[in-house]
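Every protein chain except one is present and positioned as in the full complex.
Up next is chain A:
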Amino acid sequence: MDYLLEETVPMADLKKFESKYNDEIQTQGRASSTAQFEYAWCLVRSKYSADIRKGILLLEDLFKNRDESAKQDYLYYLAIGNARIKEYQTSLKYIRALLQIQPGNRQATDLEGVVKKKMERDGLVGMAVVGGATLAFGALVGVGIALAKSK
C-alpha cells in the first residue's frame, strides 16, 4: 500500500502534461480541468516536494472552482500529495472529506490506514490537531455534506 505514496512519475510524463497544461493556458487563457488535473496528478507524484506543493495548489483550485462530479478525484490526490510531503493532518482532513462524499470508499480508508501508519512511525500519533487545521476541516466537511445532500 505504501507504494501509492512512494512510486514516482516518469520525468518524461511530467514534462508532457506540463506542456499540455501550459499550451492550453497560452492558447485559451485557461487550462481545461482535464489538463490541469493530469498535470497536478503527475506533480503530486514527483520526487521533488516543490512539485508536489505546486500540484496541491492546482488541485485546490480544481476543488474550489471546477466540476462538481470530480471532487472525489481532487480530494484523493490532495490527500496523497499532502501525505507525500508529510503533512499528515492535512492529508487525513482530505480523506475524511472524501469519505463524506463517498462513505466507506475503500481507497480512502486504505489510504487513511497508510497515513496513520506513517504517523505512528514518525512518532506523530497523539499530536494535537492545531486550531487552523480543525477549522479548515470543518469547512471541508461542510462542503462534503452539502454535496452529499445535493445528490
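Things to note:
Keep this in mind: a contact is a pair of C-beta atoms (placed from the backbone, for glycine too) under 8 Å apart; a residue touches a chain by one contact, two chains touch by 3 or more; residues count from 1.
Operating definition for what follows: contacts and distances are computed from a predicted model.
One subunit of the complex is not drawn; among "Amn1p", "Ras-related protein Rab-14", "SUMO-activating enzyme subunit" or "Ras family GTPase TEM1", its UniProt record names it "Ras-related protein Rab-14". Residues of chain A that touch the chain left out of the display are 1-4, 6-11, 13, 17, 34, 37-38, 41-42, 47, 70, 72-73, 76-77, 102, 105-107.
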